[in-house]
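Mind having a look at this structure? Questions to follow.
Note that one protein chain is taken out, while the other chains of the complex remain in position.
Letters A, B and C name the chains as they come in the text, with residue numbers starting at 1 for each one.
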Amino acid sequence: MAQPLTRTSRYLLAGLLSAAVLLPYTVSDQFIIRLAIQSGIFILLASAHNILMKVGLLSLGPVAFYGLGAYVSAILTTRYDVPFPVAFFAAGLAATAAGWVIGRLTLRLRTAYFVLVTLGFAECFRLVALNWIDMTNGPMGITAVPPPARWFVGYIPYFYFILLLVVLTLFGLYRMEHSTIGRAMQAIRQNELLAGSIGISGFRYMLLAALLASFIMGLAGSFYAHFFQFLSPEILAFDLTIAIVVMVVAGGRATLMGPVLGAIVFTVLPEVLRVVQVWRMAIFGLLLMLMMLFMPDGIWPALQRLGQRCFERVTGRRTAAVVPSSFGSPSEGFAANGSPPPVPVRVEHEVTPTDRSQTLLTVERLCVHFGGVQAVHMVDFDVKAGEILSIIGPNGAGKTTILNAITRVGPITDGKISHQDALLNGLRSYEVARCGIGRTFQNTSLFPDVSTRQNLVLAHNGLEPESLLLNLLRSDASVQAAKDAEVAADRILERTRLLPYGASLARSLPYGHQRVLELGIALAARPSLLLLDEPAAGLNPPEVSNLMAMIQQIRHEGVTIVLVEHDMKLVMSVSDRIVVLDHGRKIAEGRPEEVRTNQRVVEAYLGKRS
Amino acid sequence: MVELVQHLLNGFLIGGIYALMGIGLTLIFGVMNVVNFAHGQFYMLGAFVVYTVFTLAGVPYLLALVVAAMAVGLLGVITERLLLRPIRDQPPDVPMLATIGLSIFLANMALIIWDPTPKDTGLPFPLVGVKVGPLTLTPMRLFVLVAAFVIIAGSHLFLQRSRMGKAIRATFQDREAAALMGVDVDVVNMVTFGWGAAMAALAGGLLAPIFQVFPTMGAIVTAKSFAVVIVGGLGSFPGAILAGLLLGIAESLGAGYVSSGYRDAIAFILIIVVLVVRPTGLLGHETHKLA
Amino acid sequence: MLQMTNVEVYYGSVRALDSVTLHVDEGELVTLIGSNGAGKSTVLKTVSGLTSPRVGTIEFLNQRIDDMSPTEIVRLGIVHCPEGRRVFPDMTVGENLDMGAYTRSDTDDIATDRDRLLERFPILHGRQHQRAGDLSGGQQQMLAIARAVLAQPRLLMLDEPSLGLAPILVEQVADIIRELHASGTTILLNEQNAEMALRLADRTYVLETGRVTLEGASEDLLQNEHVRKSYLGD
Partner (left out) sequence: MIQTQKLARGLSAVVLATLMATCTGSPTVDRTDASDALDGDPILFGVIAPLTGPVADAGAYVVSGLTIGVGKINAQGGVCGRPLEPIILDGMNDPQESANAAENLITREQVPIIMGAWGSSSTLAVMPVVARHGIPLVVETSSSDKITTPGTPGFDWVHRISPTSAMEAEAMKPYLVDELGMQRVAILSVNNDWGRGAGATFRQAIEEQGGQIVREDYIDQTVTDVLPQLTQINGSGADAIVMTTGAAQIATILKQYTELGMDQLILTTGGSNYPVAIMQLASPEMVNGTYHVMFYVPTEHALAGDPAMSEWYYDTYAENGYPEVGLGESYRGFDAAHVIAQAIELNDCSLDPESLNQALTRVEFAGLSGLVRFSEAHGHQSRPNVYLVRVDNGELAAVAADPPVEQP
C-alpha cells in the first residue's frame, strides 16, 4: 500500500509530466490544446468525484458543485467586479459550503437512496440556475465572463493554469491515499460497520470526502466559466453527470490514475466519434455498454494487468502473488494434531489492569423494540473490570441486539448504558470504539479485499488523529503513525500466528483464520473492553480450545471480555459470570455452576441432556 | 375552487401513469438490484411501437398496445440476457452505467430509425372534453387511467398468486435459496426485466395519443419514475402507487399555483424531503419488501 | 444413488475440493464432518449445481449431473437445504412452503403433504400466515427443513442444520433428522457438530483441506483416535 513509487513508475511519471508541460510547443494544433484543457477540467472533476468512490459512495450530483462554482465565479466577476483570484477561491468555498450542507443531509443514506437523492440535488440546482433569472440570468446565460487576467490570451495560459491545478490535485490525492486518512477511507469502503467498530467514523470521512470533492469541483467550475467566457444552465445538465461518472467508473474507480485516463479518453472519444455523424451518440452508448461488459473495473486496471503480463513475459519473472498457495489447512497457524501450544497473544493497551471490583460497564433497564417486537426488554447487568462475562440464551433472545446497543450499531429504545462514568446512549459507534470498547461480529466481518496485514494496519490506524493538512504535508507525526501501524500489525500477525498469511487477501483466508483475524482486528484497535459475538461458531474442538486459550490470555493482559456464545463447553470454562436471556428478558445471572443448574435456564435453553 | 378540483383531477390522471412507470422500475430494482436508467427509453419505444403499428399500419389501438408491450418486453428480456446477466456480480455502479449506455443507445437509435421529427399517433378515443359540472374530463384520459390501474392490479395479482410471481418474490429475497428450491433464477431475471420494460412500454403507448412521440421523450420520464420509486420506498408496490399519485397531484398544484419553471423540481424536492425525514421512503422497509 | 468421483472444485485459483470420491446409497443417512473450510459445504454446493467441478464426475441415479443447472438438479429430486436457514423473510410461512413445492405439479398431493408436515413440525402449526422473518431462529430452521421436505426429495442434503442454534434446539433438530431418516428419506448431512452427526449417521466421511481423509461406519469412526482428538474434543 504505502510502498514508495518504483523506479519505473517514477520515470514514467516524469516523462508524462514533461510531455504535458511541453505539449503546447510540440503540437501546433489548437484543437488538441483545447481538448487538453477540457481534459484537464474533467480530470479535476473525475478525480474529485473519485474521492467519494474511495469511501464507497456513488453520487450523481457532481455537477451541482461544478455548476455552483462556475456561477459564483461568473456572477462575482461580471456583476460585482470582484478580481478573479478572489472569485476563484470564493467558488471553491461556496461549493464546499454546499457540499457540507448536502453532505449533512444525505450522507446517512446508502445505496440507491443516496444515488438518487444526489441526483435530486443536482437537478434542483439546475432548476434554480434556470429560473432564478435575477441572479443567474436564467436560460439566457451570463455572457462576457472575463478571462482570469488580461494576459490570458489564446489557449496557452489556460493550459498551464489547468495543468498546475491538475498536478496539485493529483499530488494531494496521492499523498492522501497513502496517509492515515486514505487508510481510513479504504477501511470504510471495504466494511463501514467494521470501520465504525474500530473507531473510524464513516460519516465524518464521507463528509470530509464530500468537502474535498466539492471544493475541487467548485474550482473546476470557476475555471470553466472563465475559459468559456459564457455560462448557461446547461453546465448543470444530467448528461454532464453521466460523463463524469463514466470517466471515473470506466477509467477505474478508486484508483488514482483511472479517473485521469477516463477523463482523457471520454473527452477525446466523443470528438473522434464525430466521424460517424448522427450515429455518434448511439455508438457512444454502445461503447459504454461494451466497456461495462468487458472491463467492468475500468480501463486503468485492465491496462495495468496488460502491463504486468508484458513485464512478466519480457523479464520472465513473476510478480509476487497475493493469493495463498493452497486453500489453507485448518491446522496451519493453529497447532496441528489437536495439541494447541499456548497462544502468546499479548495486547498493549493504555488501561492498566484494574481492580476486579470496579464496574466498567453498566446496562440499566435496556429496552430495544423493532416495530412491535420487543427484542430486548428491561435488561440490567454490569461488567466488572477484568472479568469475563458471558451472555447466553436461545436464538432471538436478544444477545446480539444488546451488543449492538452497547456499541451503538443498533438502536436503544429506552434505558441507559454507561461505560465508567460516560453515558454511551448518545454516542456513535466510532465514539464507543474510541472509549476503548472493541467488538467482533456474528457473521465474519473483515476488510475483504486487502491483505491480512493491511486489515490490521487499517484497524490500528483507526484511532490515529486525523489532520488533513498534517497528512498532506507528510508531517513527522503522520509518518510515525504509519510506521507504528505497520509495526503493530506485524506484532499481532505474529501473535495470532497469521504471519504466513500476511500477504494473502483476507477474503481468501480459510474460515478459521478469518475468525482469528477478526479477533486480531479488534485487538489492533487496542480495546479495554472486548465484546465477542459467537467467536466459536463453526470452529472445531481444537480450534475452540485454542480460542479459549486466546481469550484467557487476552483477559490476563487486562482486557475485560463480554462473550456471547452457544458453545457451552467454552462458556462454562472461561466465564466468571453468566447472564441468561430468553425472549428479550434476563432470566438468570450468576456463576457458571449456578446457571448450569438453574431450572428456568435448563427449560428455556440448555435442555435436559446437557 | 373549481380550479383546485380540476388540478386534483388532472394530477390523479397523470399520477396513474407515474405509478405505472414506478412499479415497473421498482420491480426491476427489487428483484435484480439494478437501477435501470433505460426505463424512460422503454417508455419511448412503447410509444414508437404504438405509432408504427397503430398509426402507420392501422392495427386497432388495443392490439397495438399489446404489440408494444410484447415487443419492448422482448427487448427487456434480451437486454437482461446479453447486457445485465454477465455483470450481475459486479458492484452496482457497473449495471447502472450499463443501463445508462443502453438509454443513450436506444434514444439515438430511435432518432435514426424514426427520424427526429415528433410524431402524432392520432386518437383512438375522443380527446374533446366532456363537461362534468364545471370540470372537464376526456374519454381518452379516462381510458388511460383505467388501463393503468388494470395493469397495476394485474401485476399485483400476478406477483401474489401465480407460481412465477412467487418465484420472483422468492428470488428477490434470497437468490441462492430460491435456486435451491428449483427456481430458475436466470428465467426469473429475464421475466422481471421484460415485465418491467413492458410496463414502461404500456405507459408510453397509453400516453402516445395524448402527447407527441419523439426520441428524447424518455429522459424526463426516467427521472420521474425514480422519484416515484424512491418516495414510495424501493421495492414497495403500494408505495409506488401512492407516490405516483402524490407526485402527479403535487406537480399539478405546483405548476398551477407556484411556478411552472420549478415544476420539475417538485419531484426532486419530494425525493429530498422524504429521504431526509424518512430514509427508506414512505412505505419502504428496512429490508426491501416486495408485496 | 449418488456417486461423486474424483471431484475437484476451484474458487478462482484456489482448490476447494481435491479429488473427492464419495457415495450415498438409497435410504442411507451419510454425514460429512470436518473443520470449517475443509470443503463440506462445497461438496453440497457442487452436488446441487451452485458450483461446478473442474475435474471429476457426479452421478445421480446413474445419470451425469455435474453439468446441470440447479433447477434441473432439483427436478431430479436432490434438494439442498442451505446453511444459515435462508427462509424467505418477507413471505409468509405458507408461501415459504409453497416455494418448497415449486417443482411439483400435483396440487392435491401438495396440500395433503403440507398438512402432514405441519403435524410433524408442531412449532410451525398455526403460523401459516405469519411472516417468516418474524419467526425465531429455531422456528426458521424448522421451516427451512420442512420446506425442503415438501419438495419430496429423493436425496435431502442438509447443510449445518444445527449451526448457531441453542443446545435445546439442536436436540430438536436432531430428532427431526432422525425421524426423516426413519421414514425412509435418503439424507446427506453436513454437520460441524461431529458428535451429533456421528450419533445420527449410518456412514461418515471426514473431510480435511478438501480431501476425504477417513470414511467408514459411524460407530467405527466414533472409536477412531484421530476423530476423537480432532472433532470430538476429547
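Definition applied: contacts are C-beta pairs under 8 Å (C-beta built on N, C-alpha and C of every residue); 3 or more make two chains touch, one makes a residue touch a chain.
Note that the coordinates shown come from a computational prediction; the quantities given were computed from them, not determined experimentally.
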Contact list for the unshown chain, restricted to visible chains: A, B
Residue among A:V101, A:M140 or A:L423 touching the omitted chain: A:M140
Among A:R108, A:R175, A:R204 or A:R280, the residue in touch with the chain that has been omitted: A:R280
Touching the absent chain when the full complex is considered, from A:Q229, A:T359 or A:T597: A:Q229
Contact with the hidden chain (one of A:V268, A:A549, A:M568 or A:V602): A:V268
Per the touch definition above, residue among A:A149, A:L168 or A:L290 touching the missing chain: A:L290
Contact set of chain A toward the excluded chain (per top definition): 29-32, 34-35, 38, 130-131, 133, 138-141, 143-144, 154, 228-230, 232, 234-235, 237, 239, 265, 268-269, 271-272, 274-275, 277-278, 280-281, 290-291, 294-295, 299, 302-303, 306
Hidden partner chain, residues of chain B it touches: 2-3, 6-7, 10-11, 13-14, 108, 111, 115-120, 127-129, 131, 136, 138, 141, 207, 210-212, 214-217, 219-220, 251-257, 260-261, 263-264
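FYI, only the chains that are shown with their structure count from here on.
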Distance from chain C to chain A - Cα centre to Cα centre, in angstrom: 38
Geometric centre distance via CA averages, chain C-chain B, whole Å: 42
Chain A to chain B touching residues, read off their complex: 58, 105-106, 108-109, 111-113, 115-117, 119-121, 123-124, 127-128, 130-131, 238, 242, 245-246, 249-250, 253, 278-282, 284-289, 291-293, 296
Chain B residues within the chain C interface of the complex: 163, 166-167, 169-170, 173-174, 176-184, 285, 287, 289-291
Touch list for chain C against partner chain A, complex: 12-16, 34-39, 134, 136-138, 160, 163-171, 192, 194, 208-210, 229-233
